[in-house]
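All protein chains but one are shown at their positions in the complex.
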Amino acid sequence: MHPAPSLILFTVLSGLGFGLMVWLGFGALVPLGWVGFVFWALAYGLAGGGLLAATFHLGHPERAWRALSQWRTSWLSREGVLSIVTFAVMAPHAAGSVFLDRPLPVLGALGGGLALLTVFSTAMIYAQLRSVPRWHHWTTPAVFMLAALAGGGLLAGQVAAAGPLFALLAVALALHWHMGDRRFAAGPDTAESATGLGRIGKVRLLAPPHTGRNYLLREMVHVVGRKHAARLRLIALAAGAVVPAVLLVALPAGHLLGALAVLLHLAGMLAARWLFFAEAEHVVGLYYGRR
Amino acid sequence: MTALPPPSAKKLGLVIDLDTCVGCHACVVSCKEWNSQSPLGAPLADLDAYGAAPEGTFLNRVHSFEVTREAGPPVVVHFPKSCLHCEDAPCVTVCPTGASYKRAEDGIVLVNEDICIGCGLCAWACPYGAREMDGAERVMKKCTLCVDRIYNETLPEPDRVPACVKSCPAGARHFGDLGDEDSAVSRLVAEREGFALMPDQGTKPVNRYLPPRPRDALPEFDVLAPYLEPVTEGAGGFLGWLDRTLGKI
Partner (left out) sequence: MPEGDFPLHALTQRPMAMYHSWGSQNAWLRQIHGVNPLFVSGEIWAEHGFAEGDWAILTSAHGEIRVPVARMDALNGKTVWTWNAIGKRKGAWALSPEAPEANRGFLLNHLIHELLPPRGDGLRWANSDPVTGQAAWYDLRVRIRKAPPGGPDHAEPDFAPIASPVPPAPGTVRHGGRTS
């Protein structure tokens, strides 16, 4: 799949923002006044910025509001609705903490749960697609939610909890890659089942339907840059999860160290999310003799 | 509403005969022609039309496959592909706006371009590559089964079929109600063991494909040899005269 920068930014930034909201909402820390303002601005800024980035992916961003209507069937719609509801439910708690020194823990906890659900629904936009075997698996929401919880925990200064969460994230990433590498080949969809010509023999593309480019190939049979995948996986795993975990567990906590861990994690997750898209093979590639 | 309607009794769709398709792309071109002039939606654009990397929107495309058999030489199969109007259309349920929908009355899957936000998720959800985002209009385009032809009473009756069916010079495309067991298309599917594409995706496509018929094996040459004797040998009349005259030249 085409690794669109807008979608990479959307999933990474909004995941981090909603992840931070989970910790703030459940009261793992209750920053008040200016400190509170910084934390809440960061959470809303990351989550909102990510959603804004996502609208750059749309052909008609001015119609984006219509995406809130189909929450009964569409995970993308659910994601939109949940983010707005989370923002709204969380707002009194945030405003109370910042301006009145009066946190509202019940609304906070409700908002925290909604924030986690939002991240889950973001992951389900991808995990629901049977046409992309690498995504269609529980490791997809596992990676998205652990990344949000670990990254958010780090931003919230929850060093003790974030360390193990990073370790879990590393495991989830490794599982997502390891199992994902085999799923397409192990699955039922082949050039033979795609064309139904398996009853005659072995199917091979002789000539594509067009020698020019098309939307399908650009969007869903994106193979550019996959040769760097092995190296990028190492970078993503190390910077996104392993090094932050080690830093948090092994070294004394501090703002500088925290900032370093955040930057490393962000860079690592951007790489991981690039891989998430670029390595995902769509079954339509079977009609083009490519994956 | 992107919830799928209950399965309709009427399931309009195409039956494509892979035995007779010659790979001429007439259906590809007539499809683009009809759907570009249709008042139902925006024309299908071509970006960089005369440049280094032309890229246009097509709702129907013809692939060419080569099938290697266990016995006999490999065969070339031309393979037209457009929307299969699935009963369990994953492209419809993922749509966040309600732009994608499946008609309750005849099962046709359509896009309301006026409320499509161009997110592309429906194209991702389709395993068959049946949907393409238009590069100029930035909305999703797909086969409408020529809904503006098949019910169009201003057209003469024989023309009330999809443009691709009408234009196919090989008669390889058939249109009809696959929900009706007695329809011509359903009988064709039953007779020729028509099949669905990628059944494991669970989409329950309405469109069916008819497999290439078994190829004739080459007979022993001496079976035909008697028939290959010169027909004019010893013949009289005009042919005999012609044969003798030509033989002298």
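Before moving on, here are some points about what is shown:
Letters A and B mark the chains as written, and numbering starts fresh at 1 in each.
Simple rule for what comes next: a residue touches a chain if its C-beta (ideal position, glycine included) is under 8 Å from a C-beta of that chain, and two chains touch if they have at least 3 such contacts.
This one's a predicted model, so the numbers in the text were calculated from it and none came from an experiment.
Among B:49, B:71 or B:249, the one in contact with the hidden chain is B:49.
The chain omitted from view is touched by exactly one of A:210, A:226 or A:291, namely A:210. The omitted chain makes contact with just one of the residues B:19, B:66 or B:200: B:66. Residues of chain B that touch the chain left out of the display are 22-26, 28-29, 32, 35-56, 58, 66, 68, 73-76, 113-114, 135-137. Interface with the hidden chain, as seen from chain A, comprises residues 204, 206-207, 209-212, 214.
Keep in mind that, in the parts below, only the chains that are shown with their structure count from here on.
Separating the CA-averaged centres of chain A and chain B is a span of 38 Å. Against chain A, in their complex, chain B makes its touches with residues 1-4, 18, 28, 53-58, 61-70, 74-77, 79, 81, 90, 92-99, 115-121, 123-129, 132-133, 135, 137-139, 195-202, 209, 211-212. Those residues of chain A that touch chain B in the shared complex are 1, 57-61, 63-64, 66-70, 72-77, 80, 125, 128-132, 187-189, 191, 193-197, 199-210, 212-216, 218-220, 282-284, 287-288.
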